[in-house]
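Quick one: the structure is below, and I'll ask about it shortly.
Shown here: the complex without one of its protein chains, the others still in place.
Moving on to chain A:
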């Protein structure tokens, strides 16, 4: 397990009038090298949960174990700097954290802080740019002059430049256009599949992540409402409604088609292409004579 939480609670502003418990007795495990999606309604504690993963927040109750570092509530935690290099945390709107006058300097900021030499940092910066699918010509540009999508990717690259084993992203696709969104998600998937990094993505749009995620964690009011694979989620989508989330289109289509053709036991096809392929391969699919009744198939 890359990350293991045992009975973790987190309370903001403990001992004051503004005390607010954001997480209640969370127990979860995230395996190494997996791609995990975290979803939940606004205020369900997603962002708080992420900040526990690299020790920005320390649990007020319970135990957080990340890689080989253990943080227990009430105990003095070990030095967290090495952990932060290994767990890259990308906050919402990461482009807002850029401050240097060139993209390269901004990308080198993390590696230098973690004690890499300037040459090594530059090398890491170049590698991170390529991993995010950015042109190396952008390195000398001012980050404030990039387009929104480029800026977002550059900011994510500035975290990847630290060469983290675990990458945690809070709504990385928010406010991006559909093309950039799809690109970003597929780049993140490559990081997971090709380089074996553990990727954790918080998202509001389950649709874009459903085909790729190995596991899902759903939060409701600071508690875990569901933990398991996308397939299990496809089998019981009602859980989504209970968490205040809409059922993603891809899941609705799959449910419709699986129900119609008795495919409930199969692995869900959640991309338009794979679903179309399946429909085409179905014996007699074209002979029902009422194709419009299945309406809405992408």
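Here, contacts are C-beta pairs under 8 Å (C-beta built on N, C-alpha and C of every residue); 3 or more make two chains touch, one makes a residue touch a chain; residues count from 1.
Here, contacts and distances are computed from a predicted model.
Undergrad: Given the options "Cobalt transporter", "Pyruvate dehydrogenase E1 component subunit alpha", "NADH-quinone oxidoreductase subunit D" or "ABC-2 type transport system permease protein", say which is the protein name UniProt records for the missing chain.
TA: "Cobalt transporter"
Undergrad: Given that one chain is not shown, which residue among A:88, A:172, A:230 or A:248 touches it?
TA: Only one listed residue reaches the unshown chain, and that is A:88.
Undergrad: For the chain left out of this view, which of A:109, A:212 or A:253 touches it?
TA: That would be A:109, which touches the missing chain.
Undergrad: Decide which residue listed in A:51, A:70 or A:102 touches the omitted chain of the complex.
TA: A:51
Undergrad: Quickly run down the residues of chain A that touch the omitted chain.
TA: 12-13, 16-18, 51, 54, 56, 79-81, 84-85, 88-89, 91-92, 94, 96-99, 109-110, 113-114, 144, 158-159, 162
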